[in-house]
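Taken from a larger complex, these chains appear in their original positions, while the remainder are omitted.
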Amino acid sequence: MIQIFTTGGTIDKVYFDANSEFEIGESLIPELLTESNIHDGYAIHDLMRKDSLQLTDTDREAIREAVVGSAAGQILIAHGTDTMAETAQALSAITDKTIVLLGAMQPARMRRSDAVFNLGFAWSAVQLLPAGIYIAMNGEVFEAGAVRKNLKAQRFERI
Amino acid sequence: MIQIFTTGGTIDKVYFDANSEFEIGESLIPELLTESNIHDGYAIHDLMRKDSLQLTDTDREAIREAVVGSAAGQILIAHGTDTMAETAQALSAITDKTIVLLGAMQPARMRRSDAVFNLGFAWSAVQLLPAGIYIAMNGEVFEAGAVRKNLKAQRFERI
Amino acid sequence: MIQIFTTGGTIDKVYFDANSEFEIGESLIPELLTESNIHDGYAIHDLMRKDSLQLTDTDREAIREAVVGSAAGQILIAHGTDTMAETAQALSAITDKTIVLLGAMQPARMRRSDAVFNLGFAWSAVQLLPAGIYIAMNGEVFEAGAVRKNLKAQRFERI
């Protein structure tokens, strides 16, 4: 059983015309999984709906507690890309689960997006990787503590 | 470097109004990879454009030769789902590469499709699995020789 | 009130993997109207699900009867493009309603399709045109009896 925790991020942004702006909405992940012919074998829980630049230490502690308290050994965390590396670091003491953070540069609700590919990529990574904390972005697996988001290049890279 | 071979299958079907039907067209995989923020690290080669029910022993031998002749150690094969298990078996003697067969139940060109998820899933699997032949469908990894397509359930399952 | 009759055609083709082919499915038009912020002011009725090359005189008579029997003064008919001109001719004796035939070269369920544009185009045409029979395709309005589908160019044109 894969446990999915959603925390917000670009991946689940929705455009609200009334406010002339996007806001993080209900996660599209269940709908994307159904479209991808995956109907069971997972549970999903929405922890918060925040742009990752707004995540606080309290938020990261809440994420950590949710992960530690889950019975699942395979955990996916949907997360904004800007501080994904920081949250990965905050989870690094957890040694008995495979935890993969995923996100997207373009909202899943766009016609052209990396969201669905990233979800599929992470779905495989969380099943195949040994226990540890990982970031799965731009088609690569990165280990927590050895990765950063390169803002200029708009990609994740090893450090 | 990931080597992609395309052989046809539902994943790359295109609708041709002139013929009132779907036919296999140019692979959409490069476009999907670009949308998913993947711009290098792979090569793609179109071997054939066949519905997998039409693949012959000669076709499977051509696929096998292409795989064996590739310098890449990680190989993705886009393939029709109907006889994916047969082709996987035909490759089973190859022991020094990680080979993942992927396909889709709905063409990648549809608004709702499992194609992009499957591509992301396979992209991760081919990087993480040890040498061997695998099928990556409906969010699971199957080993060649131990999998079949359940036509009624429209899913792949272990045997 | 706009009355919509669906008769089949490419616009509502669905891909069925089990049969390795497309078939005409439930009309996507209600879903497309909802996505386009149109929630009322119309009724929709499925008359048949046929490729227009398979429409018979009996089918065309059934379409004619449905149109004549409708209380609506504005009627849209979703129809395959191949024999749209023939069906338009079969309705030409009806002088007290605005009837617009629409279809698509690519199924509405494809990522790239003319279906939604054509639906919007026809939605306006049926409200603005005087009583008569029309075909609305490739961004133009054609009068019944003065139009044909140019198979080579894959467009409708005046004759």
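Details
To keep things simple, chains are lettered A, B and C as they appear, and every chain counts its residues starting from 1.
In this section, contacts are C-beta pairs under 8 Å (C-beta built on N, C-alpha and C of every residue); 3 or more make two chains touch, one makes a residue touch a chain.
Just so it is clear, the model here is predicted, and its values are computed rather than measured.
Here 3 of the identical protein chains are placed; the entire complex in the file holds 4 of them.
Here is the rule we go by: only the chains that are shown with their structure count from here on.
Among the chains, the centre nearest to the mean of all shown protein C-alpha atoms is found for B. The most distant chain from chain C, with centres taken as the mean of CA atoms, is A.
Between chain B and chain C, two chains of identical sequence, the interface residue sets overlap for the most part, with shared numbers making up over half of the total.
Inter-chain spacing, taken between the CA centroids of chain A and chain B, is 26 Å.
Each chain gets a centre from the mean of its Cα atoms; for chain A and chain C, those two points are 43 Å apart.
For the pair chain B and chain C, the distance between C-alpha centroids works out to 37 Å. Contact of a single residue of chain C with at least two other chains is seen at positions 111. Residues 32-33, 35-38, 41, 105, 112-114, 116-125, 127-129, 136-141, 154-155 of chain A are the ones touching chain B in the complex.
Here chain C touches chain B in the complex through residues 10, 13, 15, 17-18, 20-22, 51, 53, 81-82, 105-107, 109-112, 151, 154, going by the rule given at the top.
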